[in-house]
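Apart from one protein chain that is not included, each protein chain of the complex appears where it belongs.
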Amino acid sequence: SKFEYVRNFEVVDKCLPNCWIVVRLDGKNFHRFSDDHEFVKPNDDRALDLMKKSAENVMNEFKDVVIAYGQSDEFSFVLKKTTTQFSRRASKLMSNMVSLFSSSFVYHWKDVFDHVPLLYPPAFDGRVVLYPSDQNLRDYLSWRQADCHINNLYNTCFWSLVQDAGCSPKDAEEKLKGSFSSDKNELLFSQFGINYNTLPEMHRKGSVLIWEMKDEITLQPQAKTSAVSDTNPAQREIIRQRRRVTCLHVDIIRDDFWNKHPEILSGT
Amino acid sequence: SKFEYVRNFEVVDKCLPNCWIVVRLDGKNFHRFSDDHEFVKPNDDRALDLMKKSAENVMNEFKDVVIAYGQSDEFSFVLKKTTTQFSRRASKLMSNMVSLFSSSFVYHWKDVFDHVPLLYPPAFDGRVVLYPSDQNLRDYLSWRQADCHINNLYNTCFWSLVQDAGCSPKDAEEKLKGSFSSDKNELLFSQFGINYNTLPEMHRKGSVLIWEMKDEITLQPQAKTSAVSDTNPAQREIIRQRRRVTCLHVDIIRDDFWNKHPEILSGT
Amino acid sequence: SKFEYVRNFEVVDKCLPNCWIVVRLDGKNFHRFSDDHEFVKPNDDRALDLMKKSAENVMNEFKDVVIAYGQSDEFSFVLKKTTTQFSRRASKLMSNMVSLFSSSFVYHWKDVFDHVPLLYPPAFDGRVVLYPSDQNLRDYLSWRQADCHINNLYNTCFWSLVQDAGCSPKDAEEKLKGSFSSDKNELLFSQFGINYNTLPEMHRKGSVLIWEMKDEITLQPQAKTSAVSDTNPAQREIIRQRRRVTCLHVDIIRDDFWNKHPEILSGT
Partner (left out) sequence: SKFEYVRNFEVVDKCLPNCWIVVRLDGKNFHRFSDDHEFVKPNDDRALDLMKKSAENVMNEFKDVVIAYGQSDEFSFVLKKTTTQFSRRASKLMSNMVSLFSSSFVYHWKDVFDHVPLLYPPAFDGRVVLYPSDQNLRDYLSWRQADCHINNLYNTCFWSLVQDAGCSPKDAEEKLKGSFSSDKNELLFSQFGINYNTLPEMHRKGSVLIWEMKDEITLQPQAKTSAVSDTNPAQREIIRQRRRVTCLHVDIIRDDFWNKHPEILSGT
């Protein structure tokens, strides 16, 4: 039709080839959302599990995601450098991932939050960032995990002061201002008997989703021609290797993790 | 931290000022989704209502949307030329809208689909397109509404042939190949007694969401000092004008609609 | 060859349709360049003429430029909204224009600077800016012309103080700091007897290049069959209208200019 010319106003936004494509999404105004739904402070395991579940859904749809990392109200998905999905169109990749994540979040809400009603549909923002080198990518993930650590240490102190020591939020904030990591560790230990390093790894490290190979056993009926007997049963076990998303709560800043999972960066 | 440099790899993607910003989203693989959920063919009013409801949610969150248009599995949102939301960052605008739409779709599913279970979370893609002039914008919307008309006429014929005349899908396709609009209108009328123009406007025109002013009446208690009597009741009615999303199923190709709603383009 | 894949790393950078495309170029470090070549201060007519000459060359090559505006070491070229040159590829348009401008500048140097040697090849930067509406475009040009006025008024005062009143550059700067336009006009008049408004328009207004229609007379030989006589000469004058670049030094901020040259914005 004579209106079709408007198509030409669309912009092609293909990602530069040979770069890691990171899609990060982050909850819109989750300060309020977590309040409205009375999230446990500072970490609500139900909320974190729901984030993980939604991220897993995204990975199962986007097979070229080699690793995903989540903490708080955010998740980052790393697409392999050579992905050709959606011809590497940034908007397509990002919108589809953020959309699926969001609808999964609502879809699975009741699985983890049980009878707590979801008061309104939440939203997540999304963005695409490109990283040319493996080092850049690792630094990106380290940045997010360091952020997790810093916030979690702070929040643990803050809510201990408020909930256990009866501080006002203002006083708690004041107390923590300018303190170093060591100060906060010390405070937790001396005042609340908390050894920070023994707190749940999910809270301290965030969630790392990767693919693992699992043996999958299926039963296949025997060919009709062969006689069925004890040593030759009617069905045969077929063992196949299948990729499955697995979730870890481990350090991804140091080399250890990467040495153990060379396939993530090597793309094999 | 020493990792923070990775921030610099993010790209600023502000939309060119003084352009209409259109965010269009479209259901991912809704061919299959509509099949899996046994949508009525060719138009399922529940599905269309759910799309509208989700779009309404988006508009209530994004007050700078001046008009939205939806049909089939897609919706377009038009942000006013002067919007400064998210500093006009394309990714932010698009991802937030597509995310909220998606989570709303799942959130409100049961309201319209009742006991039909949602089998899996759906996804929508999103894109941003800029239109410099009012004419370009109107042509864009005309393009989508013409698309609605063409598809709906075709689908109405196709499913009449398949469901009512017992044609195979292949035969139906064959019959309609190369036919003009007039041929299809004629076919519907002569073979199925259907006057296309009397079919539901929602199916033929799609859904147009705009803002309308509604009087909102609230009751305000009287000041304590004034004596309460028959002519001076304890409460007073306060009438305020409030914007509310309203849904129309009308032609937006011709001038009529735009003359009637000059505020949409004028931005007042 | 197996290397050709590197082509895919090139980015398509087509300009949004239906926008005015402005290419502005500006001399690289012309503070030094003008010093090295002892430009007259504050305005060197030779330099300005060379800029104009180079710009004219650009316009003769890029017929879709509807207006160009220059002042100091810069020039802006406005391509009509509908141009399809180089498929509207921004890099192509900008690089070709800035390149031709630069080579023209050197090529014509001796025509205006005569025996003053060009000590080294100069460079100009370039950029592309899109303007959706006519008003935006006019505001852009007004911005550049206002800049011309402000700088020229300041520079005229500054160099009068330095060259005629024997001020040191520092003292001159100090004197002018915080002064208004009216103060500067007054200073010029009272101290130097200069009526600013009578200074050359080229200095005060900059240079506006547009197309004008000129009658072009060519002689065409008569057809052989017709007899040649006094009333029927061997050659016939053919008058054709041809576009030619013309240079004005006029106000382009007020409506006057645009009313007089409606074809610039109307694109006819």
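Just so it is clear, A, B and C label the chains in written order, and each chain counts residues from 1 on its own.
Keep in mind that, in the parts below, contacts are C-beta pairs under 8 Å (C-beta built on N, C-alpha and C of every residue); 3 or more make two chains touch, one makes a residue touch a chain.
All values derive from a computational prediction rather than experimental measurement.
Touch with the chain that is not drawn comes from one residue among C:Leu25, C:Val78 or C:Cys167, which is C:Leu25. Interface note: of C:Asn18, C:Gln71 or C:Ser104, the residue touching the hidden chain in the full complex is C:Ser104.
In the complete assembly, the contact with the undisplayed chain comes from A:Ser133, out of A:Ser1, A:Asn29, A:Asn60 or A:Ser133. Residues of subunit B in contact with the chain left out of this view: 5, 8-9, 11-12, 16-18. Summarising the interface, subunit A meets the missing chain with residues 16-19, 130-133, 136. Summarising the interface, subunit C meets the missing chain with residues 1, 3-7, 9-11, 25, 28, 57, 61, 91-92, 94-96, 98-108, 118, 120-131, 136, 139-140, 142-143, 146.
Just so we're on the same page, only the chains that are shown with their structure count from here on.
Think of each touching pair as a link: the shortest run of links from subunit A to subunit C has 1 of them. In this entry, subunit B maps onto subunit C through a rotation of 180 degrees when their C-alpha atoms are superposed, rounded to the nearest 5. Averaging Cα coordinates per chain places subunit A and subunit C 55 Å apart. Centre-to-centre, using mean CA coordinates, subunit B is 48 Å away from subunit C. The distance from the centre of subunit A to the centre of subunit B, each centre being the mean of the chain's C-alpha atoms, comes to 31 Å. Shared interface positions of subunit C, defined as residues touching 2 or more other chains, are 16-18.
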